[in-house]
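This is the structure, below, for whatever I ask next.
For this view, one protein chain was removed and the others were kept in their places.
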Amino acid sequence: MTAVIESCKLGKRYHSMWALSDCTLSIPSGHVVGLVGPNGAGKSTLLNIATGLLAPTTGTIEVLGTPPAARPAELSRVGFVAQDAPVYTALTVAEHLRVGARLNPRWDARLAHARIERLGLNLKQKAGTLSGGQRAQLALTLAIGKRPELLILDEPVARLDPLARREFLGELMEAVAEQDLSVLMSSHLVSDLERVCDYLIVLVVSRVCVAGPVEELLATHHLLSGPRRDPDQMPPGLRVISASHTGRQSTLLVRTSGQILDPAWTVSQVTLEDLALAYMKQAAIRQLEVQR
Amino acid sequence: MIEFRLDGRSGVAPYLQLIHQVRHALRLGLLREGDQLPKVKDVAAGLAINPNTVLKAYRELEYEGLAAARPGIGTFVTGTLDGGSLAAHGPLRRDLQRWLAKARRAGLDDESIEALFASTFRSASEEGIA
Partner (left out) sequence: MMWLTWRQFRLQAIVATAALAAFAIALAVTGPQLASLYRADGMTTCGDSGCAALAGDFLSDAGSYQIMYGLCTVGILLAPALIGLFWGAPLITREFETGTFRLAWTQTITRTRWLASKLVLPGLAAMAVAAGLSLLFGWWAAPIGQAARLTHGSFPLGMGPFSLPDFDAHGIAPLGYAAFAFTLGVTAGMLIRRTIPAMAVTLAIFAAIQVAMPLAVRPHLFPPARTTVAIGSFAGAEHVGNGHFSFNVMDLPSQPGAWIISSQAVNAAGQSVSSSAACEGRGQNGNQCLARQGVQIAVTYEPTSRFWPMQLAETGIYLALAMVLAGYCLRRLSLRRY
């Protein structure tokens, strides 16, 4: 399977602060990839570098096999919806579609208009007067209308109400089903992504904590609860991601490729949210230790 | 055509929920042989889930012999679930009604009845009886 994004030790520094460091990823095509992490973790930085809006400080990155946005041909293969879905507030919805048509050789006018009609957007309405959800849908239509191979979305649903959120993700999934699209979207809430993503990347404090297909991650991570046990005493081949203890009980989130054979443990399913949160907590703890 | 729902908090994987709903519909007779299952993109759009999840469910149904994909047209129901319709299980239904009446007389409320049934069902499944 070809990789849509391939990066090697990618880093971006602003003045003295590293917004992204040592980021090595190989994101396969044909997936809806979720990029999660707390605010300030470097998600936007990574996405802006992938779309060619930012130049990295160190490392390399290739998007669809070439450096990002190197030439117009590459620009036409990647669609982007930036944070807060920026649109030209003085232009009407119809004029936005015209912009899309004029600026993109592979623009599919029929598809774009069909979407707008289905969404119920008024062609003559100025984009500045649209609601947040409608703006996000307009921006998504512009990105999808150019028939990209990869769609990158920066926190697309963060500011939307639940209904708008559901409608946006529904539209996105339909495009994925219809057009064989790869998607990379970021969010600081895992719950946004759980239903739609089949590949997860967790980014905390500018570093990648974990990256992999959701199915594989859920199969190899388990929640163990049982009598109090020190994480260091766990058998090898089993990596403890997070541990919490009460007086006589321990709850551990572990990663292992094998089976849990110890009968003392009650093994339960882990949700994607638990998984991401555990990694984020672990990274935050490590960061504190480094700072000390 | 069947309409799918997803319970995000049930802890059951989405693709399994879809499979269960198809089987449930088949049992109740809401879905019959030859009916078309909703298109992948429509389910993905309506529920806002990854199309691969729907594909996985449909493939599993195909594997179980309950559905078949016709490329370019859609996925269609090809099998039925043994046991025919629930109506054929009259004696079982009457036994159940009697048991429910007993439970109510013992003072159990709805929640207790459900909990009692669920835990007994689970432990019985684990013992490989159900």
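Note that the chains take the letters A and B in the order they are written out, and that residue 1 is the start of every chain.
We adopt the following convention: a residue touches a chain if its C-beta (ideal position, glycine included) is under 8 Å from a C-beta of that chain, and two chains touch if they have at least 3 such contacts.
These numbers come from a predicted model, not from an experiment.
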item	value
Among the chains presented, those that the missing one touches	A
Touching the absent chain when the full complex is considered, from A:L46, A:V87, A:L224 or A:M280	A:V87
Residue of A:K146, A:R165 or A:H222 in touch with the missing chain, whole complex considered	A:K146
Given A:R102, A:K124 or A:R248, the one touching the chain that is not displayed	A:R102
Residues belonging to chain A that touch the chain removed from view	48, 51-55, 69, 71-73, 75-76, 78-80, 82-84, 86-91, 95, 98-100, 102-106, 139, 142-143, 146
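The criterion applied here is as follows: only the chains that are shown with their structure count from here on.
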item	value
Residue ranges of chain B touching chain A (in the complex, touch as defined)	6, 8, 11, 14, 40-42, 44-53
Interface residues, chain A side, partner chain B - complex	32, 166, 169-174, 176-178, 194-198, 269, 271
